[in-house]
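Taken from a larger complex, these chains appear in their original positions, while the remainder are omitted.
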């Protein structure tokens, strides 16, 4: 009997850990999604560089989060209020994990599986930045920023909510909810990107003398499309894994509902962006459509569990409409974002946070606004400061000649498509 | 000899090739070019902003021919490349001082 109970506990622990690892692997796969999406939406002469940026930032995020980010964000019981004390809590480096006693005590999955799941989230946040600053930023300046964001800026605000900080429900009368990170992950990435873009300026030639927008088409739309579909797949892990546990009827049902809602929100966002694009511009602009699907995904991320599937679809629809409008609007403000990252993850991330109270009574609109505002403010201000320092020291923008010639030659010394004849652009 | 250069609509290339082959021309050289002219390009759209792709793809056909058949070749090109719609293109004729076949070193008439 007791033996059986032990066996059952071992199975339950294994299932939750395995579920967590599979979900984490799906989120890791999102790195490939961002990489392809961005490499499809830049010009061919900047493609090798954006590829380098993406694989580089993922690796840097993993290393920084291991070295300090994770312990800042999840300081655990020993946390006394000081963020940097948290650096002491580096058990992740010693690879210790739950033993039978800990499991008996209620730990239902491997601590390392938690680390794995969390680390791919940081990388996601950082990936958002790379698209927005594409085609003009210095490679190594970008990496310096990546170190700071993934090691410090992200974990600190992550701690506020998920690390049981002041924004967490249960701490007093807090009613701020962000299930899988519309705010903590997506809006964070967008806020950091926005700060960077403001200091960096638009790509040469993007805005004409009289302010009109001069489109700079992305070079390879099949890549942008597979990137979007990779993200869509990975998002099942992103949201589905955020339930943190699958065993038990309720948890299993929850994960299933999250999968369905995540999928429906993306479908809704895509169709909405397609129709709006058709009505507004007269054409089915594929890049807008892809952004619409991503907007649906971002929108449902803050609360994929309380809406019914039809509601989830509508939350996605609003996301899809918003993103199209936002992209056009930001261009009017001359905020040049080659892939639409700020609109998809920032504007729609905010929408996701504000949509939570519509279906979840535990959230209050006031607290959602507080959460939104404080995360945005923290990330934007600190990021601005870091970008500013980097700009003042290393510089953040390549020379005009390098921008004209393409960053591939300048930063990577090679071309992404060396044999293909391209028109100069 | 003459060097005949014709800027034509790309989808007429096969017909033109056939027509000049019928006259006995054995070789031609074709380049993909962009034409700007009275015929307008098309409008594209990207993320809500329109822009004009103002060139049109054209095929440039170059043929070195003997003086005697030059006119005939020009006629043949006109007849096959003409659609009657704007953008049909142009034919330019220049004097060719010399033509040499690299393989044999033959020159003039023999070379083309």
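As written, the chain order gives the labels A and B, with residue 1 at the start of each chain.
Keep in mind that, in the parts below, a contact is a pair of C-beta atoms (placed from the backbone, for glycine too) under 8 Å apart; a residue touches a chain by one contact, two chains touch by 3 or more.
Everything numeric here is computed off the predicted structure, so don't read it as measured data.
Only one copy of each distinct protein chain is drawn here, but the full complex in this file has the composition A x3, B x3.
Please note the rule applied: only the chains that are shown with their structure count from here on.
Rounded to a whole number, the gap between the C-alpha centres of chain A and chain B is 53 angstrom.
The touching residues of chain A, counted against chain B in their complex, run 212-217, 280-283, 285, 287-288, 324, 327-328, 331, 340.
Chain B contributes residues 44-51 to its touches with chain A in the complex.
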